[in-house]
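Once you've had a glance at the structure underneath, I'll fire off some questions.
What you see is the complex with one protein chain gone and the rest in place.
Showing chain A:
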Amino acid sequence: MNPDIARLTARTLLGQRRTILVVLLALLPVAIALLYRFAAPADADPERFAARALLGGIVTTTILPLVTLIFATGAFGQDIEDGTAVYLLATPVPRRDIVLARFLVAWAASLAALLPAAVAAGLIVLGGSGPGIVAGFAVGIAAGSFVYAAAFTWLSIATSRALVAGLLYVFLWEGTLSGLFSGIRFLSIRQYATGIAGAFFDLPASVFQPRLEPAPAAVLAALAAALMLLLAVRRLQRWEAGEAA
């Protein structure tokens, strides 16, 4: 990884107005958890709520992909769009290093926004019980964010409409179509994340049932991330000036 490009990417992300929106979005689970804590009925099941509705629900299905999408497209898309990418590309730095630096910063930024809020939300809902659930989703979110960041980094280089393409993937492919065709779980980053999270706790199937076992989920996540990064590097090697102009 090239530290200069990583620093530049971090400053790019910190300077963007949408970063504030992302942080607010990432804090949403904490607000929901507090609401649950103070307004849930007495017979509510915290484990069920944490695993199904909060961490396995809104966090994994919506907040995780959105936060990572915004950071990954912010890390790369901007440069490609306004032409400043030329200043990085007109240097002998290998394209692989440029992609890795941007990807890792986007991933790190996503983790920084997602993990503390998700862990805090889980702890607020569960209190001291079910520590495996919080740890499991922390790992699942980290893994999911890794694969999403790789995929959205590739999208940012491949298309000037990466944000739209990313939203379509998250909400149409993973959100709608995966419910209709069970085979899609093999091509769903969300299912990799929940599959990996499921390795850390044991809940009844009626409460939480990942569609992928942990081992295949981890293998598929690793393969998908590697493939996306490879595609991103190849795409950047063939990037032409004026493509997004």
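Convention: a contact is a pair of C-beta atoms (placed from the backbone, for glycine too) under 8 Å apart; a residue touches a chain by one contact, two chains touch by 3 or more; residues count from 1.
As a convention for this text, contacts and distances are computed from a predicted model.
**Student:** One chain of this complex is missing from the view, so tell me which of "Methylamine dehydrogenase heavy chain", "histidine kinase", "Outer membrane transport energization protein ExbD" or "ABC transporter ATP-binding protein" is its UniProt name.
**Tutor:** UniProt lists the chain left out of the view as "ABC transporter ATP-binding protein".
**Student:** Consider the whole complex, including the chain that is not shown, and state which of A:41, A:92, A:128 or A:179 touches that chain.
**Tutor:** A:92
**Student:** Even though one chain is hidden, which residues of chain A still touch it in the full complex?
**Tutor:** Output for chain A: 2, 4-5, 8, 11-12, 15, 82-84, 86-95, 237-242, 245.
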